[in-house]
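In this view, the complex is presented without one of its protein chains, the others remaining in place.
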């Protein structure tokens, strides 16, 4: 059991949101944030860095949004659904755009973009699944 | 002239967004993020901490969203308008809710909530002004 | 295999730091950041919030430091060892202090502090293991 799941179960408050969907979203946001940070770093190191400018830009933004989304949905004590939804929407949008850009470079052999694309796709899905519940 | 304004002018790219509105939004997001971080800390230290739970929660979230919004709109090279708008919307929503909560406690004499309310109101306005331009 | 490990292996640069120690540190920082964010939120929601002030303070700081440490050691292209070490030291210090505070409350029955303590202890260990290698 991941810490995020243990923390939800140990929380003194009672939030009527599915524990699985919530902990999955938190974990996928964290993983995606890290993949995006590392992908931007790898892109900068590539010989073809000039062709990867948009990927770097989108990865840096996506890392930041995923990070803040993981934080906000981890705070469940006074859960504000309007705020959570707005953040999850921004995160899903970011993952969608970043995932599409990474897919493009993955097809041209960039393995870090392939991993990052998968992280973005999974995170987008988890965000959308949670949006449907909040 | 603030650094944020100098950085916009020094950027090699050409973004057709009003420099004043953009630099004001960046600066107001940074100031609001800091005010919210400090307000949450002050609320925790108050004798009446138990009555300030929602304020702490909203301030922590607002600090995180303002922070990430400042970062995203500071990256103008490959400016993605859909992404910027989604983030600015989440930020404006957060500032609105947090500002209203702080206003409530400001009226009861909490000076840090009064300062934080002002920071939130100003930041919400700057975000909305920028949303209209992107 | 976690994404952090896959990203290290897919990176175009060659960093002579043990892949296991690096990816473990990244993952443990992310997990600890999340546990600390959630523990602070749970502490604020507790009836005994007034006794948990120091725990809230340390958890919020620890979440921030763990977060930035994960980012910095995820960027390996131009790895600056002095910078990495300074950040890892700050992170290990934070995890040590926060872990000790959580241990105190865990003994008094706070389950979220028990989970957070474990996350802090593990993260401190991973940071120290990486410090020895950079």
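A, B and C label the chains in the order they appear, each numbered from 1.
Please note the rule applied: contacts are C-beta pairs under 8 Å (C-beta built on N, C-alpha and C of every residue); 3 or more make two chains touch, one makes a residue touch a chain.
Quick caveat, the model's predicted, so the values are computed rather than measured.
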Touch with the missing chain holds, among A:7, A:60, A:115 or A:129, for A:60
Of the candidates C:1, C:47, C:82 or C:108, the residue in contact with the absent chain is C:82
Chain B positions in touch with the non-displayed chain are 2-4, 6-13, 26, 30-31, 33-35, 37-39, 41-42, 44-47, 63, 67, 70-71, 74-78, 111-112, 114-116, 118-119
On chain C, the omitted chain is touched by residues 53-54, 57-58, 60-61, 64-65, 67-68, 71-72, 75, 77-78, 80, 82-83, 86-87, 89-90, 93-94, 97
Absent-chain interface residues of chain A come out as 40-41, 44-45, 49-50, 53, 56-57, 60
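In this section, only the chains that are shown with their structure count from here on.
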If CA atoms of chain B are superposed on chain C, the rotation in degrees (nearest 5) amounts to 180
Looking at Cα centroids only, farthest away from chain C lies chain B
Per CA centroids, the chain at the heart of the structure shown is A
Where chain A touches two or more other chains simultaneously, the residues are 67, 71, 75, 77-78
